[in-house]
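A single protein chain has been removed from this complex, and every other one stays in its place.
A and B label the chains in the order they appear, each numbered from 1.
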Amino acid sequence: MPEVREASAARTAGSVVVHVFVVLLAVAFLFPFFWMLSNAVRSNSEVLAVPPRLLPSEWQWNNFIDALSFLPFGRFFLNSIAVSLAITLITLIVSSLAGYAFARIRFPGRDSLFLLYLSTLMVPQAVIVIPLFLLMSRLGWVNTYQGLILPVAFGSFGTFLMRQFFLTIPRELEEAALIDGCTRLRAFWSIFLPLATPALGLLSLFTFTGQWNSFLWPLIVVNGTDHSTIPLGLTAFQGQNGTQWNYIMAGAAISMLPGLALTILLQKYIFKGIAISSGFGGR
Amino acid sequence: MTSPPSITGAVSRRRGGRLWYDSLSALGFLAPGLIGLLLFLVLPLIASLVLSFTNWKIMGKTSFIGLGNFSQALTVDPVFWQVLFNTILFTIEYLVLNIIISVGLALALASLRWGKQFFRLVFFLPTFAPLVGSSVVWLLIFTPGGFLDWVMAALHIPLPNLITDPSWAMQCVVIVSLWAGFGYNLLLFGAALESIPQQYLDAASIDGATGWQRFWRIKLPLISPSLFFGIVLTAITSLQVFDQVYALTRGGPGAATQTLGYKIYRDGFISYNFGYASSIAWILFVVIMVLTAVQLGLQRKWVHYDA
Partner (left out) sequence: MHISKMGVGAAVRVSVVAASLLAGASWIGQAVADPVTLTWGMWVGSDAEKAAWQHVADMVTAKYPDIKIELQTASWPDYWTKLPTLVASNQLPDIVSLQSLRTPGFASVMTPLDDMAKRDNFDVGAFDKSIIGGLSSDGHLLALPYDFGPLLVYYNADMFKKDNVPVPKEGWTEDDFKKAAKTLTHDQQYGFGIGGVDQVISWISSAGATYLKDGNLDITNDKFAAAFQDYVDLVGKDKVAPLQAASGGAQLGDMARGSFAAGNIAMVIDGPWQLINLKSSVKFTIGLAPVPAGAAGSITVTAGSGFGISQTSQHKEEAWKALQILTGPDAEQYLASQGRAFAARIADQQYWYKAAAVGVDNAEAGMNAALKGTVPYITTPNWNTVNNLFEQYEPLALSGKQTGAEVLATINKLSAQ
């Protein structure tokens, strides 16, 4: 009896230690965000002051608004949203269709085709940006929305994820439907998709945040501020006449909001989705 | 599973026609994705291979030079081997630290009684900020005379300024990458840990297993598939590291933080040496393939499927 009490006391103490540790780590971890905000609301000349000031001498809250008018940051924001959403939508549709085919349909060459899909995951973006850009100019898609959206919406990560997920759905469900005369498409639409919401939610989050932060491709395909996205916009604050550090910080802070909102919205799905579609989570 | 005789006939009749039907419907399902994949990935990939055999510099004469770029990279280019070394060193260090931190923190968070979701969100926050933006914040922290120097001076730590020292600059890139990146794996491993049936762990504790033993003998094997998934993907992305290097150090000082990903950009878009840059890109691709193949091969040794 006393051992149990001792054990549970030790466990509580251990748990407190872990709590404290995690809290301390989180505080240290959050420091760069504090630094981001603190630098966002000070004057540009104070940013590089030595010794560094933890808090600005004068609080320039209007920097958030000034950053928006110094460059058309509002435009960048909208572009990022439109582009990321479009890519996410296309990815969801294309990946779930393909993922289902790989998971559930037996057809000749399936495994080798899937291997091709997997190997494209390993292609560094840097390898294809130059030829892709030449393709864009042939198609007349340079500095257009389709040029920003289409070339990057067909990556195979989504297919991989959805396939893993669909593999976990019991065969009986679909066999029954097919015997009843259902077409594959119908089975897909009414059985698989509804069940796939966790994986879809996860894929949406990963795709959206990935595209939101994408820098290299937009840098190359965009020409001017009309189609610029946020990461491009941030570097635009580094002009020929010096760097507006405070505006970069303000812009970076603002740019975190949509991803944050999306995660809070999709919380439920994210967790379930990861466990099941990483394929192997502790099953 | 045996089916009643009356259905068997129908099923086997279906099977022959089924193959046709399946192949056609598979085509239908795959078509949109496959077209996009071929057009925007495979085609440019092949084109870049062709480019890598030329000395295309955009302006001026272009000609086929066969393996000239590759031999230049491997034998003539003064920085190539250092850059390759940097890339592999970064990947290994980042991968190991990332996995240790995310697994460790996932374990710590799993044992928390409250605030689990909250902390997961906190550690996931950096993924919402564009890496370019995060790197600038860290630049302001690392810059000589900046916050880190101030803290180290206050604590009397005798380290040089990290970002301007060629021996330490890469660590800055690692730190920023870790801060911005381990949130993903944290979620992944956290989910994997949560799906371990509690009975296994309880049974082990009753049998007298210590926490450490519970981890090594039960948790680790059971999450090994997720671990494998996370390691492979993390390795692939970290071999390509570019955004942080671009925004934090531009490959400097010297070539201390120059990675293959950055070198491709630099040779292509700063020196306008696109043929050569394509060859470097292909070398990177080969490195990624080799490393992934090795990992796939090793998978049998340590990854446990089917609990």
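Keep in mind that, in the parts below, a contact is a pair of C-beta atoms (placed from the backbone, for glycine too) under 8 Å apart; a residue touches a chain by one contact, two chains touch by 3 or more.
If you're wondering where the values come from, they're calculated on a predicted model, not measured in any experiment.
Participant: For the chain left off this view, which of A:L71, A:A101 or A:L150 is in contact with it?
Facilitator: From the options A:L71, A:A101 or A:L150, the contact with the absent chain belongs to A:L71.
Participant: Among B:P78, B:P158, B:G208 or B:G297, which one touches the chain that has been omitted from the display?
Facilitator: B:P78
Participant: For subunit A, which positions touch the chain that isn't shown here?
Facilitator: Touching the chain left out of view, subunit A contributes residues 43-51, 69-72, 130, 133-134, 136-138, 142-143, 219-220, 223-225, 232, 235-243, 245.
Participant: In the complete complex, which positions of subunit B touch the hidden chain?
Facilitator: 58-60, 72, 76-79, 135-136, 139, 142-145, 161, 163-166, 247-255, 258, 266, 269-274, 276
Quick note on the criterion: only the chains that are shown with their structure count from here on.
Participant: Just how far, in Å, is the C-alpha centre of subunit B from the one of subunit A?
Facilitator: 14
Participant: Of all residues in subunit B, which touch subunit A in the complex?
Facilitator: Interface residues on subunit B, with respect to subunit A: 7, 11, 19, 21-23, 25-30, 32-34, 36-37, 39-45, 47-48, 51, 105, 108-109, 111-113, 117, 119, 121-134, 136-138, 140-141, 143, 145-147, 150, 179, 187-188, 190-197, 222-226, 228-230, 233, 236, 239-240, 242-243, 246-247, 261, 264-265, 268-269, 274, 277-278, 281-282, 284-285, 288-289, 292, 305-307.
Participant: Would you tell me which residues of subunit A are touching subunit B in their complex?
Facilitator: 15, 18-19, 21-22, 25-26, 29-30, 32-33, 35-36, 39, 47-48, 50-52, 93-95, 97-98, 100-101, 105-108, 110, 113, 117, 119-128, 130-132, 134-135, 150-156, 159, 179, 183-185, 188, 209, 212-213, 215-216, 220, 230-231, 234-235, 245, 248-249, 251-252, 255-256, 258-260, 263-264, 267, 270-271, 274-275, 278-283
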